[in-house]
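Take this structure first; my questions come after.
The complex is shown incomplete by one protein chain, all other protein chains being positioned as in the whole.
Right, chain A next:
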């Protein structure tokens, strides 16, 4: 296929931000009818390369050709007109508009000078149907989960008949089924000759869908490879530039942790905890130092349970005991006072404070707990920031950088640092490794299991079942807003959990 003419050809692309050379002479090309994956660690420059292509960032050096012609675009709308349709990493839709409006914003079907609402609904429904997404196009976008919002963003990109489709980490909050639907659509587009750029930190997905890979490291090009011709281990090596003993090491370590049985005194126990329209009454318990994995499909009630346990949403029924004493957690603040922290899956809306610095973001929860008057001494703040920057490998390692300028994965690490900084007794992690690269993912999982060994209880929610199984002592399976299974994790397989998720076990 190398004889074919590339539709996109970027040569010698360089972009720098003050203090950071985000891209340094990178070459990148895409062919019609091919899926091309951009690979690299957090902050390698993947999203920046995409934004160079779509004109969001002007380039300092290099050239961009689209179908052999120099491409001169100055932003998303412009590049879309040129035939490049993009789903950016941070879903940036308008939650107070309907799903249909979000899909067709700027391209609304018109009639008599006004918007043709009926056609709008129908067209939106047709696109949603292509993704097998069964939601009402008239419903408010904000009422849907992050995964659905991500699918809507994808639907929006599919609506234009583009020559080039760019998907920057489109699957980061999707479950297996949605990923499968997306891949079906991608395969169909591929057959129509569309060139697709796919970014993901999930190697399985990359190996399943990509024909070609380009690896970036620290803003420089490492190389371009055919997926068929490169082994995973080689690929990871090229991405992180060092050996990957780290990764294999983790497996044995956590397995050992799982083998040990922990204390039997529950740290937190909920009886008949429920909330109308959110989860059906259920029992839930977690012991000190225990890691409980919450598995279930999108909308199964995982996040809802987490939000109730962490005081964000109030339960209508049931009772919550912490260390044997009945407690009512009416706000996130009250839960945090008891050292129960919830790390949201939606880091942009419910996590980071974009315009504050990395340091401010890391100390925020700790500071909020102490109250506004007792400021954490600046020296202590600097120490905290420095220690988490190095423990989690936050890059750039500058505590004064604004979080909005960090790459997606690095923002996620900052968020984790915020919760770890309060030394939680119970840490509820909702998709904590979303958008985080392979190396850092292993690092974070190790950190979590170490902390659990030291007595921290962890509720771990992730669409990645392998990850859940690897880390958890116990697995709670949710389906249709009910708890359907609660099993000790001794040699439970992904297959078994999948079956439970899909069909449930009658208790």
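We take it that a contact is a pair of C-beta atoms (placed from the backbone, for glycine too) under 8 Å apart; a residue touches a chain by one contact, two chains touch by 3 or more; residues count from 1.
Please note the rule applied: contacts and distances are computed from a predicted model.
> Out of "Fe-S cluster assembly protein SufD", "Monosaccharide ABC transporter membrane protein (CUT2 family)", "Quinohemoprotein amine dehydrogenase subunit alpha" or "Aminotransferase", what name does the UniProt record list for the absent chain?
Hidden chain identified via UniProt as "Monosaccharide ABC transporter membrane protein (CUT2 family)".
> Among the options A:116, A:349 or A:446, which residue touches the chain absent from this view?
The missing chain is touched by A:349.
> Of the residues listed, A:11, A:278, A:327 or A:398, which one is in contact with the missing chain?
From the options A:11, A:278, A:327 or A:398, the contact with the absent chain belongs to A:398.
> Looking at the full complex, which residue from A:16, A:227 or A:496 touches the chain that isn't shown here?
Counting the whole complex, the residue in contact with the absent chain is A:16.
> Please identify, in ascending order, the residues of chain A that touch the omitted chain?
Those residues of chain A that touch the unshown chain are 15-20, 51, 56-58, 60, 74-77, 80, 85-86, 88, 92-94, 105-106, 156-157, 312, 331-333, 336-337, 342, 344, 349-357, 360, 364-365, 367-376, 396, 398, 400-402, 404-405, 418.
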